[in-house]
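Just dropping this structure here.
A single protein chain has been omitted from the complex, and every remaining protein chain is retained in its original position.
Moving on to chain A:
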Amino acid sequence: MHELSIALAIISQVEDAARRRGSAAVAEVRVRIGELAGVVPDALTFSFELAREGTLLADAGLEVEIVPARARCPSCAVETLVGVPPDLWCSHCGEPLSQLLAGRELEIAEVVLEDAGTQGGTQGRGDGRSGGSGGSEEEAEHVPGR
């Protein structure tokens, strides 16, 4: 069950990002999972709910967007949904679809951070990158992997 490893990796990366931006709690995490990423969304949600306890994500929801697998045919340039299990041969011209365009995603897209009112507004509002320094005061903090 590597969904637990994946959930732990998500939590660790999101905690880093939240701390660096002076946030004390994460409200939501939005992830994108390709349908060929080899990750079972239900198992990921289950693992996430176990692993978030005692972290900045203790109350965070997990929103999973499933990304369909698409490929483009190098011969006829037609773009197709390859399905699961994938059929990586062009249904138009019979050539192999050597270029997968989407479907292997395993990424954290967005996080919704609660602003830490007590920390004296370390950063302004906005996209979280507007602080200029990028929150470098936090860079020295070492958060070990698992």
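Simple rule for what comes next: a residue touches a chain if its C-beta (ideal position, glycine included) is under 8 Å from a C-beta of that chain, and two chains touch if they have at least 3 such contacts; residues count from 1.
In this text, contacts and distances are computed from a predicted model.
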What does the UniProt entry say the missing chain is called, choosing from "Hydrogenase nickel incorporation protein HypB", "NAD(P)/FAD-dependent oxidoreductase", "ATP-binding CydC" or "Peptide ABC transporter permease"? "Hydrogenase nickel incorporation protein HypB"
Hey, which chain A residues sit against the chain that's not shown? 1-2, 5-6, 9-10, 13-14, 16-17, 21, 27, 31, 36-39, 71, 84-89, 96-104, 106-115, 117, 125-129, 139, 141-145
